[in-house]
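Once you've had a glance at the structure underneath, I'll fire off some questions.
A single protein chain has been removed from this complex, and every other one stays in its place.
Let's turn to subunit A:
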Amino acid sequence: MFGLGRPQPTSAEKIAAVENELKVVAEMHSRMVKICTLKCIDKSYREGDLSKGESVCLDRCAAKFFETHQKISDQLQKETQARGGGGFSM
């Protein structure tokens, strides 16, 4: 149909959308740092430098964190659909 379409997003909506997306990413980053620090860093702080073991652990932790995020996102979507829900993607 001519002229029928979604109403254009307002300025406020456009700005909010970008800001929101960044907020989501920043939050994920912050959570990852907290958790991987907990899992990988020796709390005795005998040294100021990251050991080789800690460094490798951090790399692997980050990779697994992302994989977990994706896995759960996929599974949640699948389960929600199977239960007849609308589902949402992340």
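A few comments on the model shown:
Note that a contact is a pair of C-beta atoms (placed from the backbone, for glycine too) under 8 Å apart; a residue touches a chain by one contact, two chains touch by 3 or more; residues count from 1.
Everything below uses one rule, namely that contacts and distances are computed from a predicted model.
One chain of the complex is hidden; its UniProt record names it "Mitochondrial import inner membrane translocase subunit tim9", one of "Glutathione S-transferase", "Aldehyde dehydrogenase", "Alanine aminotransferase 2" or "Mitochondrial import inner membrane translocase subunit tim9". Remark: the residues of subunit A touching the chain excluded from display are 9, 11, 14-15, 17-19, 22-23, 25-26, 28-30, 32-34, 36-37, 41, 43-50, 54-55, 58-59, 62-63, 66, 69-70.
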